[in-house]
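Here is the structure we will look at, set down as structure tokens.
Removed from the display is one protein chain of the complex; every other protein chain stays in position.
Our next item is subunit A:
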Amino acid sequence: MIGGLFIYNHKGEVLISRVYRDDIGRNAVDAFRVNVIHARQQVRSPVTNIARTSFFHVKRSNIWLAAVTKQNVNAAMVFEFLYKMCDVMAAYFGKISEENIKNNFVLIYELLDEILDFGYPQNSETGALKTFITQQGIKSQHQTKEEQSQITSQVTGQIGWRREGIKYRRNELFLDVLESVNLLMSPQGQVLSAHVSGRVVMKSYLSGMPECKFGMNDKIVIEKQGKGTADETSKSGKQSIAIDDCTFHQCVRLSKFDSERSISFIPPDGEFELMRYRTTKDIILPFRVIPLVREVGRTKLEVKVVIKSNFKPSLLAQKIEVRIPTPLNTSGVQVICMKGKAKYKASENAIVWKIKRMAGMKESQISAEIELLPTNDKKKWARPPISMNFEVRQRRGLEQCVLGKTLEILPVNLCTYHLADDETETPERSDFNSQTHFFPCRLPPRN
């Protein structure tokens, strides 16, 4: 199990050091600094073994978090724990920075005492932790006995992520669907591989212990229903999608999903990631990006990028951002674009082209002349891919989205969702937002 946990700043100074097991000594703190943070050769693996001691590290901005052990621990668990630790810290004091860590070191020690006991991770849901680890340590004295036992039963209870007795005047629920279309395209325009990985992020502000149900037009579900009421499926006429795999927040009852494919849960309060999914079949590419790169002599590059929206004209993509990487030795850029605004950002080595909105089946293009400084090819340009970002926002009243009413989301794939609460009041408003990142292609090779 985890023998100790250290937090360092970018210089390798220890900010937090908590040791859980006897086999980890103070020298472990130094070993990591010397062999990883100050290592002459950049350490490339996130797991390092130094003198039979294993170090797991993750970096957040310039802060190093390192977990240490001498045993054969579950490595995946250690990393999951480190991420969780970052989430919890961020939930308490915002950005993980040296300043914030120093300012909150007492709190961090308190947290570490609670969420890691003898090196075994314990309940680390922020919602639960915040009930009894507060930044005002004195609070506990004013708690009544009932309050105390409520806290403890929540921390250990079945639903460790939500406390009882939450009340909202307005019950609201927001749903964001964030998708990234990962597409690998050869310079010749051939799709090498494509998959959509999506996240459903929910912001719930609901009272009590609401029992929620979430559905999707998953092929397996629809086929199952189709057996019973064939006409119903044909009536809705919705395409079903084949989801390759999905994973759920721990509040979702997995065994129920396994047997019935239904997603039922009692949500944590506030924002959380309900599920992730991945599909590879029948991916509709929302945009086509066609790059043309021409080299004019040694010091000039002409780039032309055409984007074509490939969805129904009735839909509107917003906040489109196309990022066209430029060589490292770029000295100046002239851009002309038909729509939106484009700017060369020297610090990011890219031309950023922003378009406010664009309807379906439209086309737009940008052309740029890139001036290059003559260089002695020491550092070759890695030719990163062009990437694109946009969102489709749909705001609907609740009456439209309850039970079976389908929503069309760009470009995929989740079409239905229902909200069924059993006893609690129905949510009054829900907000639907789909965001898609889109990595279209490698730049054609330069000659």
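Keep this in mind: a residue touches a chain if its C-beta (ideal position, glycine included) is under 8 Å from a C-beta of that chain, and two chains touch if they have at least 3 such contacts; residues count from 1.
Keep in mind that, in the parts below, contacts and distances are computed from a predicted model.
Visitor: As a check of understanding, state which of "AP-1 complex subunit gamma", "AP complex subunit beta", "tRNA (guanine(10)-N(2))-methyltransferase TRMT11" or "Aminotransferase ALD1" is the UniProt name of the chain not shown.
Guide: Hidden chain identified via UniProt as "AP complex subunit beta".
Visitor: Have a look at A:D23, A:E172 or A:E321 and name the one touching the chain we're not showing.
Guide: Only one listed residue reaches the unshown chain, and that is A:D23.
Visitor: Out of A:D245, A:D282, A:E348 or A:E371, which residue would touch the omitted chain in the full complex?
Guide: A:D245
Visitor: To test your reading of the contact rule: which positions on subunit A touch the chain that is missing from view?
Guide: 1, 13-20, 22-23, 25-27, 29, 44-47, 49, 52, 54, 56, 58, 69-77, 79-83, 99, 102-106, 109-110, 113, 117-118, 120-125, 132, 137-138, 140-141, 143, 145, 148-149, 151-153, 155-158, 160, 182, 184, 186, 192-193, 195, 197, 244-250, 253-255, 257-258, 273, 275-276, 278, 380-382, 384-385, 442, 445
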